[in-house]
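Note that this complex is displayed minus one protein chain, with the remaining chains in position.
Presenting chain A:
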Amino acid sequence: MLRIPREIHEAVLEHAREGFPLEVCGILGGRGSEVLSHHRMTNTDQSNEHFMMDPKEQFALVKELRAAEQSMLVIYHSHPESPARPSQEDIRLALTPGVAHLIVSLMDQETPVAKAFTISEGTVAPVEIELF
């Protein structure tokens, strides 16, 4: 279960819409299962099929979250033209332990769909999202 404030959920969807047709990516920080902060990250691939975060931004954010007594809860990215489910590449590259992966599909740009998953050693499991 992930608890996400409605304004952060909407900000993630807006980030995905703004970035279309490219993939966008970001990180949600928080405590326990509750998301408290939203951080847009640079997709260094600038691609509509791939994303890769900038390590400098990653390190800076990890330290920022630590200082705020938060941890990285969610890694998110958009799928501009495919469903909100992990691709084979997403599964292969889901290496960071203990985080959920949120995927925003823009197949219907009017109504983006965001779904969350845990991915561990190739096994994908859905994560319920509660907006508040």
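We adopt the following convention: a residue touches a chain if its C-beta (ideal position, glycine included) is under 8 Å from a C-beta of that chain, and two chains touch if they have at least 3 such contacts; residues count from 1.
Just so it is clear, contacts and distances are computed from a predicted model.
Asks: Missing chain, UniProt name, options "Sulfur carrier protein ThiS", "Nucleoside ABC transporter ATP-binding protein", "Threonine synthase" or "ABC-2 type transport system permease protein": which is it?
Replies: "Sulfur carrier protein ThiS"
Asks: Among A:Val12, A:Leu36, A:Met53 or A:Ala100, which one touches the chain that has been omitted from the display?
Replies: Only one of A:Val12, A:Leu36, A:Met53 or A:Ala100 touches the chain omitted from view, namely A:Met53.
Asks: Over the whole complex, note the residues of chain A touching the chain we left out.
Replies: Chain A touches the missing chain through residues 23, 25, 41, 45, 47-53, 55-56, 58-59, 62-63, 66, 75, 77, 79-82, 86-90, 93-96, 101.
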